[in-house]
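To start, I am sharing the structure in question, which I have written as structure tokens.
Not every chain of the complex is shown here; the ones you see sit where they belong.
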Amino acid sequence: MSKVFGVEYPIRFSHCDPAGQVYFPRFFDLLHDAMEDWFNIGLQERFSDLLMRQQLGTPTVGTQCDFLSPARFGDVLAIELSILRLGNSSIELLFNASIEGRACLKCRHTICMFSKETLKSVPIPEALRARMRDYVVSAE
Amino acid sequence: MSKVFGVEYPIRFSHCDPAGQVYFPRFFDLLHDAMEDWFNIGLQERFSDLLMRQQLGTPTVGTQCDFLSPARFGDVLAIELSILRLGNSSIELLFNASIEGRACLKCRHTICMFSKETLKSVPIPEALRARMRDYVVSAE
């Protein structure tokens, strides 16, 4: 049985465009925040240490996002994160975001583990990988 | 005895610049978030309703900010908000932000209550004003 990591964020004034709705690039900020919290809380690995001390980065390789319904100023966005594919150095994440049960967006998002020293992708550290395994979606 | 509203926010990857520190305009996003939370929680007035339903805005008239020490990715920023001057339609806020007790910034920030219909400043609604009074700093 796989785990899903969930967080809730308020939609802020700063996220919204002249139509009073979330301007789509701000959704990606919110998805990144959810990923940071997943590392910090779900995986018990401080994301800032990973980058600033271990000199590992997690650049985005690609993203595919369907925007299903708008989010408005004052809404609370619930984001769920799981793993679709856990590769050697790459991780395909699945984000589902909703507002009071209404689907808001669905995003498949691939990052990779990257050494800021060698400027090359590197295998996910084994201890971290073991904790990630719990979040891999089983047999879709 | 005056009240102080306090919140804590994590410093996110998205706040930080190539030096690994908060890029100063992002501090203003965080101060605005604190003000939203003050309305929502401290004043028990949904900030989004104020803007979207009551058609009142709170444009910034002026801001004066001293940046005292850097905030870095992974830090937790504690923000305290109080009122320096409660005018008829304008409010001068005082923000003090710190990281583990170290002062990070101090900001005097003036907003005014504004009608989105008449496009003019309007008196702060009396019920809201009464709740704001608790946060006025007494005799500095």
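Here the chain labels run A and B in written order, and each chain numbers its own residues starting at 1.
Rule of thumb we're sticking to: a residue touches a chain if its C-beta (ideal position, glycine included) is under 8 Å from a C-beta of that chain, and two chains touch if they have at least 3 such contacts.
Because the structure is predicted, anything quoted here is derived from the model rather than measured.
K.L.:
Enter the number of copies in the whole complex; the displayed portion holds 2.
P.N.:
The complete complex, not just the displayed part, contains 4 copies.
Simple rule for what comes next: only the chains that are shown with their structure count from here on.
K.L.:
In whole angstrom, what separates the CA-based centres of subunit A and subunit B?
P.N.:
A distance of 28 Å separates the two centres.
K.L.:
Please name which positions on subunit A make contact with subunit B in the complex.
P.N.:
Residues 10, 12-14, 20, 29, 32-33, 36, 46-49, 51-52, 72-74.
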